[in-house]
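Below is one structure, written out as structure tokens, with a few remarks after it.
Here we show just some of the chains, and they stay where they sit in the whole.
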Amino acid sequence: MLEAIEGVFIVAQTPFDDRQDIDLPSVDTLVDFYARHGANGLTVLGVSGEAGKLTGEEALAVAGRYIARAGTMPVIVGVSSTNLAHLSRLTNAVMDAGAAGVMIAPAPGIRTDEDLFRYFETVFAAIGDVPVVLQDFPFATNVGMSVPAILELVKRHPQIQVLKEEDLPSLNKITRLRQAGGRRIAILTGNNAMYLPLELERGIDGPMAGFSYPEMLSGVFRLHRAGDIQAANDLFDRYLPLLRYEAMGFWGVAARKEAMRRRGALAHATMRQPGPALTADDHLEIDRLIARVETRLAEAA
Amino acid sequence: MLEAIEGVFIVAQTPFDDRQDIDLPSVDTLVDFYARHGANGLTVLGVSGEAGKLTGEEALAVAGRYIARAGTMPVIVGVSSTNLAHLSRLTNAVMDAGAAGVMIAPAPGIRTDEDLFRYFETVFAAIGDVPVVLQDFPFATNVGMSVPAILELVKRHPQIQVLKEEDLPSLNKITRLRQAGGRRIAILTGNNAMYLPLELERGIDGPMAGFSYPEMLSGVFRLHRAGDIQAANDLFDRYLPLLRYEAMGFWGVAARKEAMRRRGALAHATMRQPGPALTADDHLEIDRLIARVETRLAEAA
């Protein structure tokens, strides 16, 4: 059951080749890269996975390849859509393909708790008994979910087993959620991992985020679980200058793909259009930020 | 007490002279015009009253002049603001000046029921025991209020005595509100009066809207209360071509001011800048629409 999960779910990139077509062989190298650097699970077809640029067939192909390569490592598939028919169809397909669950954010346009509850009633009537990660990401959806509303959704729908929390600032929201009664679900945080050590202190079960150095996410998690809070923070801080660079929306994702390409995680750093294309200045900044991270790591070694 | 009110609250214009300064003498002629055509109350400094273009001093001057001239006719003053200090200060000033109450819409940025409840707790902590018209106008605020949320606000805050309902489509919302239990408050509808006969059928207590022919609003209300639904609809339909023209946002308000200027209700049709300025084509359309209304009225006479 997902509600008992803890650890590091990496938000995975979708690789494209130089012609902007899906690069399925790079999915395999990405899975291996994430696993090698400590991933306990993967989340594919999220916002930063460029899900909004894929056809239904492509989405299924990417998810299927990820699931196949991941083996026993659970794969969550983002299926959020303004179009419930798309959401439902993709959910069925990826669950058949072996996904551990799907991630759903409320559709844009929801403005009240009543709208929110009605939306998820309709969603669950359509998809049935599927494990769901509820994504609280108002920056992307412009839909707010208060703590009482999240708890009510958890109460109504046993399918909700995980909350992906990324409503900035999340810290007190995490505390409130953890202090509330009711069925316990896992809480993983996005927020580009920018607040990971603090979120762990507030009681989350791990990150669900992307970063070109996933070993930072798994390392911080492991150190924190081992009780070495200071070492967790020290490790986090070494990477923070690069982490905050990758937090610049889709430009940050472009930088992340480039950094990962340099590490051999995928063959091309291509973003599908419409989307950012890195400039020479951007490349220079990435060079320098990586060099600084490596210097810091060497100093600490 | 406002909760027992029924009848026609006219949403009043703010008159400007040719130099875009407040035209206080026209406030007097406006009050007389509205009263002569059947107003039971006035709502000043609403969105279509160009409240968002006045300084605090101007707002108070306009409200004060309206209140003074209105005599025993109740005047509601719109005080909504993203700035609670402004809202609170203006509320105190107009209540001191003799307003019957203030109208407040939730501030933009509210995204959940919890935010909404917290907002009004803060508002009422600041303004105290003042009769309030709660305005449900998501088109302007981008804040939704569900029927349960409105009922909860009514329960928590005895100061809320009237709901101005203009969340299109309002019809089933009115029915749900009327069928709910709890403390009864008055429901008046805005929506530029475009659905007035239907809203009356659903149980509202009257319109709170602006129109260059307020006698339509009062006539429809009176006929409906007298049980002559068909005559109410016949009267409404005669004006509908002009009414829908005045429903075009601030362009519609500019047309309304021009139509009212022609009727002698105010000295200038000026809208304060930034705002629309009528073109020659617009004037021609207004000519024709008024002529058509008058023909229809003559036919019916």
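Things to note:
So that you can tell them apart, the chains are marked A and B in the order they are listed, and the count of residues begins at 1 in each.
Here, contacts are C-beta pairs under 8 Å (C-beta built on N, C-alpha and C of every residue); 3 or more make two chains touch, one makes a residue touch a chain.
Because the structure is a prediction, the values reported are computed rather than measured.
Every protein chain here shares one sequence; 2 sit in place, and the complete assembly counts 4 copies in total.
Note that only the chains that are shown with their structure count from here on.
Look at where the CA atoms of chain A average out and do the same for chain B: the two points lie 47 Å apart. Taken in their complex, chain A has these residues touching chain B: 111-115, 138, 142-149.
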